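Beneath this line is the structure, given in structure tokens, with notes to follow.
So, chain A:
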Amino acid sequence: MSRVILVVDDSPTMRGMVSHALTEAGFETKEAENGKDALIKLTMMEVGGTKPDVIVTDVNMPEMDGIELVREIRKLSAFKHVPVLVLTTDNTDEKKEIGRAAGATGWLVKPFDSELILKVIRKVLL
Partner candidate 1 sequence: MNGDYSKFLQTFFEEVTEHLSVLESGLLTLEQNPNDVEVLNRIFRSVHTIKGAGPMFGFTTMSRFAHKVETLLDPLRNRKFSATRQIIDLLLESADCLNMLVEAAKNGTVIDENKTVLDLEARLETCMTVTAPAPGQKPALYPSSMAPAVPAPVTSTHQTYQISWKPGEDLFQRGLNPLKLFEEMGRLGTVTSCVLATSRLPDLADLNPEHCYLSWTYTLETDYPREDIESVFEFTAPPDGLTITALSSSSPAAQPPQEPDPEPARSVVDEEDDPRLAEVFFGQMSDSLGAILVEQKAVTPAQLAMALDHQETLRAKSKEKKVEASMRVDTEKVDKLVNLVGELAITQSMLSALGGHFEIKHLPILQERLLQLERNTQEIQERVMGIRMLPIGTAFNRFPRLVRDLSAKVGKNIQLLISGEETELDRSVIESIGDPLTHLLRNACDHGLESPEERVAAGKPAQCTIRLNAFHEGGKICITVEDDGRGLNRDKILAKAIEQRIITGNDTLSDDQVWALIFRPGFSTAEKLTDLSGRGVGMDVVKRNIEELSGIVTIKTVTGRGTIFTLKLPLTLAIIEGMTIRVGEDTYIVPLLSILESIRPKADMVKTLIGKGEVINVRGACYPIVRLYEVFNLQPEHKNPAEAILVILETEGERVGVMVDEILGQQQVVIKSIEENFRKVDGVAGATILGDGTVGLILDVRGLVKLARQEQSIAV
Partner candidate 2 sequence: MAMVVATATQESGQQQEIGAEGNQFLTFCLGDELYGIDILRVKEIKGYTAITKIPNMPSHIKGVLNLRGTIVPIIELRTKFGMATIDYTAFTVIIVVVVRDRIMGLVVDSVSDVVNIDKRDIHLPPEFGEKVDVSFLNGIGNSGGKLIALLEMERLLSDGDLQDTAAAVAA
């Protein structure tokens, strides 16, 4: 049974590329366009009795941004402990701290290559 990763990004290009990198490595992926959409998808997964093994999310998105999404995820009992990776273009400690404080497991700085994202994913997979 393969692991499922939820990819959240409002840019279809980024979603597509991240998904591609992950599926090539044998993961199954689900996609969402922004925080709100992601929460809906998570709720559906919960109802269906599954949950993602990792969530990868962009920060800057309309409707609900990545940081808020992490906070919301941490409030849901079913997904409290799911590792969440935040994709950011900012390499500053400030941003990392904000992510960490919201409850993110880790982060990836754009641009990254598939090797890197796979390495990080493997690291945080519980």
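Simple rule for what comes next: a contact is a pair of C-beta atoms (placed from the backbone, for glycine too) under 8 Å apart; a residue touches a chain by one contact, two chains touch by 3 or more; residues count from 1.
With respect to how the candidates were assembled, all candidates are chains of the complex that A comes from, given by their letters.
In this text, all values refer to a predicted model and were calculated from it rather than measured experimentally.
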Practice item. Pick the candidate that touches chain A in this complex from 1 or 2. Key: 1
Check your understanding: What part of chain A is in contact with candidate 1 in the complex they form?
Key -> 10-14, 16-17, 20-21, 24, 60-62, 74, 80-84, 89, 91-94, 96-97, 100, 103-116, 123-126
